[in-house]
Structure formats: C-alpha cells, structure tokens
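Moving on, here comes chain A:
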Amino acid sequence: MGILEVKGVNKRFGGLQALGDVNLSVRENTVHAIIGPNGAGKSTLLNCLVGKLIPDTGSVMFDGQSVLGRQPHEINQMGISRVFQTPEIFGDLTVMENMMIPIFAKRDGAFRMHAVGNMMSEKGIVEAAEKMLVDMNMADKRDMHTASMSRGDKRRLEIGMCLAQEPKLLLLDEPTAGMARADTNNTIDLLKQIKEERDITIAIIEHDMHVVFSLADRITVLAQGTPLVEDDPQNIKGNPKVREAYLGETA
Partner candidate 1 sequence: MLGLNKKDTTLLLVVAILTLCAPFILNPFPEGSALAQFNAGYPDLMQRFVIFGIFAIGFNILFGLTGYLSFGHAAFLGVGSYSAVWMFKLLSMNVIPAIILSMIVSGLFAVVIGFVSLRRSGIYFSILTLAFAQMSFNLAYSVLTPITNGETGLQLTLNDPRILGMSATADGSIPVTSLFGLEMRSTYQMEVGAWLFQFNAGYYLCAAIMLLAFYLAIRIFRSPFGMMLRAVKSNQQRMRYTGLNPRPYTLAAFVISGMYAGLAGGLMASMDPLAGAERMQWTASGEVVLMTILGGAGTLIGPVLGAGFIKYFENIFSKINDNVLHSWFSFLPDGLEDFIVTIVHPFIGKGWHLTLGILFMLVVIFLPGGLVEGGQRIARLFRGKKTANTSKTKTEPAE
Partner candidate 2 sequence: MSKTNLTRRGVLKSGAVAGAGVALPTIFTASSAAAYTNEPTGSTVTLGFNVPQTGPYADEGADELRAYQLAVEHLNGGGDGGMLNTFSSKELKGNGILGKKVEFVTGDTQTKSDAARASAKSMIEKDGAIMITGGSSSGVAVAVQGLCQEAGVIFMAGLTHSNDTTGKDKKANGFRHFFNAYMSGAALAPVLAKAYGTDRKAYHLTADYTWGWTQEESIVAATEALGWQTVNTVKTPLAQTDFSSYIAPVLNSGADVLVLNHYGGNMVNSLTNAVQFGLREKIVNGKQFEIVVPLYSRLMARGAGENVKGIMGTTNWHWSLQDEGSKAFVKSFGTKYGFPPSQAAHTTYCQTLLYADAAQRAGTFNPCGIAEALEGFDFDGLGNGATTYRAADHQCFKDVLVVRGKENPTSEFDLLEIVEITPRGQVEYAADHPMFAGGALGTCNPGA
C-alpha cells in the first residue's frame, strides 16, 4: 500500500481524453518518477493530485484519505508540497521571509490572525527558517529580495520552502525545466542529498532523462493519458514499448 494511491482516474477536456484510467501507487520513502512525451497527461495528473483539477471519475487517496474536492491549501496541510515548473516563490519578499511563511503555515494552519506580534520575535520560527537556510546553503542570501536571484537559487529556495513544511510527499513538476546544465546538476545533487538525508517520499514529473535516471527508484511511463508501464529504472531503459512511445521519439 503506497502513501499515494491513484485509482481509475479519468479526466476529459471537452472531446479530449486527457487522462484515461490512470492507476498509480507511490510507495513511502521512494522517489517515483512519472515520465512521458508532451501531451501525455503528466501535468493534468499532477493537477488532479493537488486539488487544482478534479477528475471526472476515480479516486486519489493520500495517506488513507481522499484528496478529491479539497482546496489546494487543504491538500497541502495534509502533507503534500508542490514544486512548480517555473519556481513559484514570493518575489516581493526576502529569502528569510519566504522561508518563514511555510513554517508559519505548518504551525498555525491555513489561517491565523497574528496581527500584533512582531514576526521576527517568533523564536521557534525564525530559528527553523534559519536552519533551513543553512541546510539549503542559502544563509548568505538571507536578506536578499528574491526577485533578483538566479533561477537556480529560486528553485533551491522553493524546494527549501517545501521541505520546511516537512511534507510526507514532495511533488516536483519538471524541476530542471529551462535550466542551464550547471543549475540542473546542482538541483540533482540537492535532490539526491534530500533523498539521502530525509525520510521523504518524492514524486517527480520530468522530461530530462538524465535527471530521472539519476534520482528515481521507480518510474511510471505515461502515454496518451494512460500509464504504459511502471517499473524500476533499469527495466524501463530496456523496455521496447517505452522506447517506441517516448525515448525513440527523442532519440
């Protein structure tokens, strides 16, 4: 029984069948990659997991509870954090503030009226944020405004913000898309490090095979909205169906 169980999920947009009978099981403390060619339904699937879309049929169970019909922030509070394709951070805020927000969210829930105390006097939160900055190797950027940072740094910060929530499941949506090679490698190293140091389950959608094969414990290949195959990385590499559907195309 995995921590995330997707069963029989269908999603149509008008005449287009975006997802057809998707079954997926992500086991705890693994890195599970979902790959597939463009238009395979990867993003649609991801959006069904985080509450942005609601599947037409099927169930999505996380940690024994259904996520369907819940708002994104409720699903997040259940323990799913999401990293976006283009880094989504608070551009007008400083790095430190960015890091504090998820920790507040973890402690106080979706809404709490905290209108008089000074945020910098919240001892536990300031310390936790500073620790996470050190972990992310960003302590020197503590007071920078994030708008001026490089894309790699933004990605690093976003991942740090997600980790700060100590999620049970971390969803990564093409975390290296549009990155320079050096940034990509840095990100891979960071993710490897996270995988080793923390008890965390990661589901990753990725286009870049280099990234996938460096990280994944398990891979699901999606084609035309349906899972083609689910297996270990080694087996996927050799699978002719996958080659035909996907790798062949890029080769």
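Here is how the candidates were picked: all candidates are chains of the complex that A comes from, given by their letters.
Throughout what follows, contacts are C-beta pairs under 8 Å (C-beta built on N, C-alpha and C of every residue); 3 or more make two chains touch, one makes a residue touch a chain; residues count from 1.
Here the structure is a predicted model, which is why all the values come from computation and not from measurement.
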Candidate touching chain A in this complex, from 1 or 2: 1
Chain A to candidate 1 touching residues, read off their complex: 50, 71-74, 76-77, 81-82, 84, 88-94, 96-97, 100-102, 104-106, 108-122, 143-144, 161, 165
